[in-house]
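Notes follow once the structure below has been shown.
Apart from one protein chain that is not included, each protein chain of the complex appears where it belongs.
Moving on to subunit A:
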Amino acid sequence: MTGPSASTSTAFEKAKADGRAALIGYLPAGFPDVDGAIDGLKAMVVAGCDVIEIGLPYSDPVMDGPTIQAAAQQALDGGVRTRDVLRTVEAVAATGVPTVVMTYWNPIERYGVERFAADLANAGGAGLITPDITPDYADAWIAAADAHDLDRVFLVAPSSTDERIAMTTAASRGFVYATGVMGVTGGRRATAEVVGPLIARTKATTDLPVGVGVGVSTGEQAAELAEYADGVIVGSAFVRALLDNAGDRSAGLRALSALTEELAAGVRRA
């Protein structure tokens, strides 16, 4: 029990007051193992992440490219369970940084939507990012999030119609996740050409902050996209920092810190 959860919106407000975009960093729980992920995420907090996104490893991750697939598979092979994800949330949220879980839907449905919302709130988690469920099919989650004061981060995509964007932002809480490319994580590079119009269409429907993720990996890109977005979300690049240093935990942590610092400088350069 870590007390009331911090909404992600407070982190966006703080960044905005500083005249910059927020930095959101991702690792899957249980990668390279449960304690290793906790150590990695804490290092990312210390080095400058404003919000932490913890992946719940799943056997069939259709929005993820090979890098995050490999990390999630390693976590599952290592025996990570949903309760380990909650333990990871508790450890990271204790740092005071808003902490959300990124999860495909079936593990939540299996755990019980209401039960998961209650346990996530108890662990100090701020909410969920849900890549494979949209508000028009999420009645149970919307109700559970309301009951437990949790953020509901739904996604908008370059292919979304204006009607669907309006429907999505109306159901969102905390922030809105704009996918920077048509594609999976760790693949194509997000560019201002695609992201700019999507963020403009999204902001036309809501006062919520908009974070851009998928296809963002470097400080330079973070700087470019921070001109349009309220937050920059990075996942595969952090996972790669650990994969590239497999077998050397302290080198992995140094790589995570260095990447965080590069990205944190990027969101301040815009």
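In the analysis below, a residue touches a chain if its C-beta (ideal position, glycine included) is under 8 Å from a C-beta of that chain, and two chains touch if they have at least 3 such contacts; residues count from 1.
To be clear about the criterion, contacts and distances are computed from a predicted model.
Novice: Any idea which of "ABC transmembrane type-1 domain-containing protein", "ABC transporter permease subunit", "LacI family transcriptional regulator" or "Tryptophan synthase beta chain" UniProt assigns to the chain that's been left out?
Specialist: "Tryptophan synthase beta chain"
Novice: One chain is left out of this view; which of A:Val184, A:Leu208 or A:Ala226 touches it in the full complex?
Specialist: Checking the options A:Val184, A:Leu208 or A:Ala226, the one contacting the hidden chain is A:Val184.
Novice: Write down which of A:Phe12, A:Tyr26, A:Phe154 or A:Tyr228 is the residue touching the left-out chain.
Specialist: A:Phe154
Novice: Pick out which of A:Gln73, A:Thr95, A:Thr206 or A:Ser257 touches the chain that's been left out of the picture.
Specialist: Per the contact definition at the top, the residue touching the missing chain is A:Gln73.
Novice: So which of A:Pro61, A:Gly174, A:Gly211 or A:Gly252 would be touching the chain we can't see?
Specialist: A:Pro61
Novice: Quickly run down the residues of subunit A that touch the omitted chain.
Specialist: For subunit A, the residues touching the absent chain are 58-63, 65-66, 69, 73, 76, 81-82, 105-111, 131-134, 136-137, 139, 154-161, 164, 168, 179, 181-184, 187-188.
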